[in-house]
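Got a structure for you, written out below as structure tokens; questions coming shortly.
Missing here is one protein chain; the remaining ones are kept as they sit in the complex.
Chain naming follows the written order as A and B, and within any one chain the residues start at number 1.
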Amino acid sequence: MSTHTHTHTDKKRFEFNRKTFVTMMVIFAVVYLVGVGIWGLFMDPESYAVNYDAKFVSPNFDHPFGTDFMGRDMFSRCIKALSNSLIIGVLASLFSSFIALFMGVASAVFGGWVDKFVNWCVDLCQGLPHLVLLILISFMLGKGVNGVTLAVIFTHWPSLTRIVRAEVMQVRSSQYVQAAYKMGKTKWQVAATHILPHVIPSYVIGLILLFPHAIMHEASVTFLGFGLPKEMPAIGVILSESMDYLATGKWWLAVFPGLMLLVAVVLFDVIGDNLKKLWNPQSGNE
Amino acid sequence: MNNKIKKILCIALVAVMLLGTFTGCGNKDESKNGIIVSAGTSLFDDSLDPIKGSMSYGYPFVCEALMMANPDSEYVGCLAESWDMVDATTYRFKLHQGIKFSNGTDFNADDVVFTYETVKNNQALNSNVDLSSLESVTKLNDYEVEFKLTKPYSPFFDVTAMLQIVPSDSYDSTLFDTMPVGTGAYKVVQYDTNQQIILEANENYHGTAPDIKRVTLVYMDQSAAFAAAKSGDLDIVMVSVSYADEKIEGMKYVEFDTMDVRNLSLVTQPVRTIKHPVTGKDITVGNDVTCDVNVRKAIAIGIDRQTIINNALNGVGRATENYTENLTWTSKTGYEDNRKEEAKRILEAAGWIDTDGDGIREKDGLRCAIDVIAASGDDDRYRLLSALGEEAKELGIEITAKTGTWGEIEQLQYTNGVIWGWGQFSPTVIQSLYSSDRFLVGTYDNVGGYDNPEVDAYINAAITAETQEEATKNWIAAQDVANAEYPYIYIVNIRHGFFISDRIDISMDTQIPHPHGHGAPIINNMADWTYVK
Partner (left out) sequence: MNKKMKNVISESIRMALLLIAVSIIAFFLVINSPIDPLTSYVGPESTLSQEARDEIAEYWGLYDPPAERFMSWVGNIVRGDWGDSITYKRPVKDVISERFSYSFGLMACTWVISGLLGFVVGIISGMREGGWFDRITKYFCLMVKSAPTFWIGLLVLVIFAVELKWFPIGMAVPLGKPANEVTFWDRLYHMALPVITLSIISMSDIMLYTRQKLIEIINSDFILYARARGENEKQIVLRHVIRNIALPAITVQFASFSELFGGMALAENVFSYPGIGTATTAAAVNGDVPLLLGIAVCSAVFVFAGNLMANVLYGVFDPRIKEGVITYEHTHAHSH
């Protein structure tokens, strides 16, 4: 759209700056998310312990996010909750992405009925509304951490499977893959040595973009009461507790935890989108 | 293009504003829409059919019973004009004449006989009214009935206040689940499952016609109900006591005395697997920590109930070490609590010592730690439980607060602690709580497996007592013996909090002490409510 003509060096500097900026963004996002995850993991439970002398303190210097009906410091509790969500989300996405990688590669490499079967499974999994399937699986497994984690694992692989499959399809027809077949390598060998490395970048980006889904769904299922138990700090639990006070002016109980979750999700998107740009500069359009 | 955007934006704005404005008109048509009451959701959970145990808390609603409780917790006649205990197993009731059901048919002895016989023949449908001791119910004449019992059964008077009468000629088991027909001041005109029950004044009512012609009971979460009250949509709303300090314009906050207690059940048996007496399946019961009476006693005397009430319930409610003090048949023997040092000594003497320095005691490698479950959906119970946990921690006992649905509690109650709520006029609750033969039989009865022949004997003596005095004596003795072994730890006799619109007078003089909140007890004198002129 721009009609300006840049000199060669200008363009290079511009690209260099842009690249640095994007890299910085990614690093910042990663540091923030990993930081919160680790901070929460090693947090002393005393920091969000019950303190009945400080019920419903509005945000101040000591309690940046205020305190709740048991006088628990909401800042620490939110960090712990987000950390719990991040850990569960990352674990669930990882396992889910393994399923997706396996299914996607198998589908594209073997084709035929394997491909049909995988596609069928994907459609099947998307046949029930996502939330209903999550609730059903979590319900079957007796709710709690196990229930919600497994529910997220078993419901989040379809979209990534499609991405992986499409990616493998492209590589499959390339000359060197055909050459490898001609050299007598088995399909699995080709998949492992030639196809997989090419799929990895999109897989990793897909995986990163899966995290926010996993975290958001965990929070939703927990909010409805089928996920993490009430005694565990979790964003879904905190927000469903905040429902009790929504008419009493305790705005900090709902606003900050929701914002924390929102920021985390946005940052995962930032990482995913920017990695996409770094690895594949042609895809300019976001 | 720009014009187009503007046009679209304008249309959207106007649409939103229109939506906003027709809120103003026609929303508050006072006399026509009557009043709107949110008194908890439990009323919606069960059938409204008295035959199936509806409204068995001892006060009239759509249907009425022979007797009812008065503000002093005494029984007075409702459909019965007078009564007479001929001997220990024979009761006679003389009925009021000229009473009509809301469908216009006359009320007489046939309806009483029909109601009692139907319940007796379908006892399985009704877990609230126990007629197993009823031998026969006979019509002596149109307005007199006689009950014969198989053996003396002292709580029978309670039964006559709990079982409300349905019309013999129009009873329909399905219809009455939602639209019962009765002699009460109101009748159901619309029943929307888990949304609202619309009641209108029964024009055939035998008492003074109620001033408020339409009452709508709505199904709402407490938080939503409070918010709705704040925006002026509700006239009466039952709230958690944690809202006690809130202000709502045009409403005042009122608290009621109750016989509603909260206690903690602790399993008194060691862990073992037994055959379930009803299903015949293997079931694991028991808890190796709380089967030690010293642990139970340490919790009971060591915790500071008042602190728990202050922390969890906004300071509302009366600390109690036994069943409520509002009734004649309850034990009033209390004890001093917050005896932390003594509690610790008891635990140490029993071998519970903190060896690894984590603040929680152990004995033979077993941590002095238990899970306690509070029903999800009742946040006051969860708060109470959390505050209890903080007190127990000071004694070196870990109480992990959990929540569960009633279905889950049913599976966990024989191995873990549970926070319960009780409150009713009939002393049979003591039998449910302590009688050894109720263990595993009644769904939520004696979940701790408490087994003491002495208590069983007192309960039996109370039930078969020939006079109320004798029954009361034995009920109290049973509680005193059982409470000394702490199968339940009573914590608080709660109060029920309500916001009530300034335009309504709910006649505080005729309110009875409120039974358990599940029965929406504020409606006990609904016929006496008036608009403030």
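The rule is short, and it goes like this: contacts are C-beta pairs under 8 Å (C-beta built on N, C-alpha and C of every residue); 3 or more make two chains touch, one makes a residue touch a chain.
From a predicted model like this one, the values you see are computed outputs, not experimental measurements.
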### Query
Of B:S54, B:S102, B:N126 or B:T160, which one is in contact with the hidden chain?
B:N126
### Query
Of A:M24, A:I200 or A:L262, which one is in contact with the hidden chain?
A:L262
### Candidates A:P45, A:G112 or A:G127 - the one touching the absent chain
A:G127
### Residues from chain B at the interface with the omitted partner, ascending
1, 5, 8, 19-20, 22-23, 27, 33-36, 46-47, 124-127, 177, 189-190, 192-196, 198, 214, 216, 218, 220-221, 224, 227-228, 230-234, 278, 376, 405-407, 410-411, 443
### Task
In the full complex, which bits of chain A touch the chain not displayed? Write them out.
1, 119-120, 123-124, 126-132, 135-137, 139-140, 142, 159, 162-163, 166, 209, 212-213, 216-217, 219-220, 223-226, 239, 242-243, 246-247, 251, 254-255, 258, 261-262, 265-266, 269, 285
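Convention: only the chains that are shown with their structure count from here on.
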### Query
What whole-number Å value describes the gap between the mean CA coordinates of chain A and chain B?
45
### Query
How about chain A: which of its residues touch chain B in the complex?
50, 52, 69-70, 225, 229-231, 241, 243-248
### Query
chain A touches which residues of chain B in the complex?
221-223, 226-227, 230, 240, 242-243, 246, 310-311, 376, 379, 382-383, 386-387, 390, 400-403
